[in-house]
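Some notes on the structure that comes next.
Of the protein chains in this complex, one is absent; all others appear in place.
Letters A and B name the chains as they come in the text, with residue numbers starting at 1 for each one.
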Amino acid sequence: MPDPRQDLLFPADPGVRTLARRLHALAAEQPIISPHGHVDPAILAEDRPFPDPAQLLIVPDHYLTRMLLSQGVPPGRLGVPTVDGSPTETDGRAIWRLFAAHWHLFRGTPSRLWLEQTFREVFGLSTALGPATADEVYDAIAARLAEPEFRPRALFERFGIEVLATTESPLDDLAWHAKLAADGWGGPGGRVITTFRPDNVVDMEFEDWAGNVERLGAIAGEDTGTYAGYLAALRRRREAFVAAGATCSDHGHPTARTLALDRAEAAALYDRGRRGTADAADAEAFRAHMLVEFARMSIDDGLVMQLHPGSVRNHNRWLYARHGRDVGGDIPQATEYLHALTPLLDAHGNDPRLRVVVYTLDEYTFTRELAPLAGGYAALYLGAPWWFLDSPEVLRRFRESVTETAGFYNTAGFVDDTRAFCSIPVRHDVARRVDAGFLARLVAEHRLDEDEAAETIVDLAYRLPRRVYKIGERSQ
Amino acid sequence: MPDPRQDLLFPADPGVRTLARRLHALAAEQPIISPHGHVDPAILAEDRPFPDPAQLLIVPDHYLTRMLLSQGVPPGRLGVPTVDGSPTETDGRAIWRLFAAHWHLFRGTPSRLWLEQTFREVFGLSTALGPATADEVYDAIAARLAEPEFRPRALFERFGIEVLATTESPLDDLAWHAKLAADGWGGPGGRVITTFRPDNVVDMEFEDWAGNVERLGAIAGEDTGTYAGYLAALRRRREAFVAAGATCSDHGHPTARTLALDRAEAAALYDRGRRGTADAADAEAFRAHMLVEFARMSIDDGLVMQLHPGSVRNHNRWLYARHGRDVGGDIPQATEYLHALTPLLDAHGNDPRLRVVVYTLDEYTFTRELAPLAGGYAALYLGAPWWFLDSPEVLRRFRESVTETAGFYNTAGFVDDTRAFCSIPVRHDVARRVDAGFLARLVAEHRLDEDEAAETIVDLAYRLPRRVYKIGERSQ
Partner (left out) sequence: MPDPRQDLLFPADPGVRTLARRLHALAAEQPIISPHGHVDPAILAEDRPFPDPAQLLIVPDHYLTRMLLSQGVPPGRLGVPTVDGSPTETDGRAIWRLFAAHWHLFRGTPSRLWLEQTFREVFGLSTALGPATADEVYDAIAARLAEPEFRPRALFERFGIEVLATTESPLDDLAWHAKLAADGWGGPGGRVITTFRPDNVVDMEFEDWAGNVERLGAIAGEDTGTYAGYLAALRRRREAFVAAGATCSDHGHPTARTLALDRAEAAALYDRGRRGTADAADAEAFRAHMLVEFARMSIDDGLVMQLHPGSVRNHNRWLYARHGRDVGGDIPQATEYLHALTPLLDAHGNDPRLRVVVYTLDEYTFTRELAPLAGGYAALYLGAPWWFLDSPEVLRRFRESVTETAGFYNTAGFVDDTRAFCSIPVRHDVARRVDAGFLARLVAEHRLDEDEAAETIVDLAYRLPRRVYKIGERSQ
């Protein structure tokens, strides 16, 4: 009897389910293209065994720690490090047990789905996690992690990953990527490539922006004492990133605002920033302007721009004060695209040399702004639902909402956006299953022939992300 | 042959429907917890027979009268009283016939569902309402209402209500609740409890706020001539409400804005309000500040805060001028939570002693703001979809939208929020059916095991509202 989990996430109607199964099978055999994520390149460069199950799967996953925080369990008890170095739980097994005791909180969440499928598919477990089985599951995973087949590079191969892009700041020396290239794993056209993410030298509200800009000059060999030197330094670093295999830049801004200042205005803002006299409006204007500046650079050097707007960082101030950034304290805000993107689109929106992939944390823009924009400008593509929206229900609503105006081919394909290396195949499989279910419904409702749906699902899983993110185009 | 209505609201797919039926059966045997509503406590304190069917079911139900108004039937013809006392229809049968003639307007609405199920399940009718059957249905209900089994307390027992919370203002003397307590029906841990709803002494834009504040002083035995006395009076009344069984406060504000003023600023605002020189911004600031003040009080006295923002009261000015408040003239407005709640969350959001249940009239915040907030702060819970959103389709979208980020256990369970006593079991059953259908789909899609879904639906129906609203915790 076949495993009923083969039908995970497929619509329940038997006819649609049969169609979904056939379509998913085509997607399942495609390699994984992971053009945007946050895996630490050191993991693959060093290829050391992973740490214990809790350190690998619980502690760094802010989806998990924030859920327990929401029920009164402070992150320190789950081993999340503190800013001031005051001690937190370090016993992996204790963390694991505490987590397992709260496993019911994750019912109906993608975290539950990802972890459960990771246990099953990656680690080969058949025992369901729960308070009573915490130790059994912990021990089984720990045992696997000690095996050579569970080293990062071995998993990378087993996962069928063709290309994985990490994300680095311009201040990163890209040493890990150099090591990967030396090992035949990195560099242009390689299996592990980088992405140019300049927020810490662009956003004046970033911690120690002025210091970062100094360091940018030093690493680039340019004088960032002037705006012209700053731009030159950014261009130099982009060259270095391209040489390390980058095909994309990435920009995480509180809003989608863009602005085309003239050179003198931009320089004046920059100077205010360096002197420490810029206010919040200046910082927003400079971020907005730099997006247009980066679009110009992209037209020159070919990097695909990714724009991730709409997160209010560190909204939970207690959490930020105690545990710092990226531990679950960010919350989305309403995001306006139409007026915000106008300056960028006026300047370059119809230029097919530019490619901008826009993501959102605000699904209430899908039909009103995002689909009409992507379906009307040559430069714009829609990124996959992101972060809080990276879930079966929203992936489905995304297709149900944007396809009718933007079609499938103005979307960019799935990105996992994760630092959780072991969950990568599961996350891509979830997206492929949702797409299979959506396409199956179109076929069942006679809106698409099955042969077209079959071609489309392979496009979505493989060909489209390769093309949109320019993966493999520069291989040598 | 079983009544096909047993499958009311369940998804049509036979496999999912079978699962839904099993899950719903578990919920159906749970008692009803009604932690928020507007039933008049006098009904249960006096336990008199209900009035005629129209006065019971039509005249006070603004869902019904506004729908007929939208098709040109003025509320006076349905018996809605006027502000100036000018006469309106008083003949219950005439009102009933007029309503029945417009019954088709309610196709596809929850009002239709509630009424139809009330006729069937509460009054045991098998005749469908329509213009031709108006008299038959009227007479049948009227006959039932004359029977002792249809007195309020008898129905309360038959409905399987374990606890019902009514809502009173601090100016209420709680005499009905005292009578209920004397009869063994009320008081802490009783079957009928109150809720502290201070809008009329907090909102300077409320009719005669200054007079209300005077009366507050009188009833509390404090001098509300000063801000300190005002706070003391509120604390006194909260004590009285707790003594009458209250476990919650409730706050109906036009926005979700909160503000942490210092004592002097707050006192200055209060004084401007009392002198009649406060403007709209002052009123908004004072409301916002008082939410933080009430949070502090809640940490002390344990009352769970309920926040109901986003209604523009008396939008239909003709209706307000003619028939007053709460007759269907309110309309929702876009509601921002993220920035609005920041001051409150900064102050107390991670304090597990505080519990704030947030409701919404704006479903376009579910995934963007509400679920991330509830899934990231210990103090926050999501209330059930409310008022215009208290309907099968939105209850379903609520689960489809918030579960993936907040899970089931940061939601507070269903509240009926109704003054229509006879519809209470039906309303809870509708919510249980929708939850059963949603959980059944998760099971059918292999996202949840059936035993977990079974535990979850009982939690949602019974355990979770008891726990979140602290029902029964203080019983003596």
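Quick note on the criterion: contacts are C-beta pairs under 8 Å (C-beta built on N, C-alpha and C of every residue); 3 or more make two chains touch, one makes a residue touch a chain.
Since the structure is predicted, the reported quantities are computational estimates derived from the model, not experimental observations.
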- Query: For the full complex, which residue in A:Leu145, A:Ile299 or A:Ala378 touches the chain that was left out?
  - Reply: A:Ala378
- Among A:Gln117, A:Asn212 or A:Ser401, which residue is in touch with the absent chain? A:Ser401
- Residue touching the undisplayed chain, where the options are B:Gly72, B:Gly85, B:Pro148 or B:Gly184: B:Gly72
- Query: Any idea which of A:Ile141, A:Met305 or A:Leu442 touches the chain not displayed?
  - Reply: A:Leu442
- Given the full complex, what residues of chain A touch the hidden partner chain? 11, 13, 15-16, 336, 338-339, 342, 345-346, 349-350, 352, 364, 367-369, 371-378, 380, 399-401, 403-410, 441-442, 444-449, 452, 455-456
- Provide the residue numbers of chain B that touch the chain removed from this figure. 4-5, 7-14, 66-67, 69-72, 104-110, 112-113, 128, 312, 315-319, 328-329, 331-334, 361-364, 388-389, 391-394
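Keep this in mind: only the chains that are shown with their structure count from here on.
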- Euclidean distance of C-alpha centroids - chain A vs chain B, Å: 40
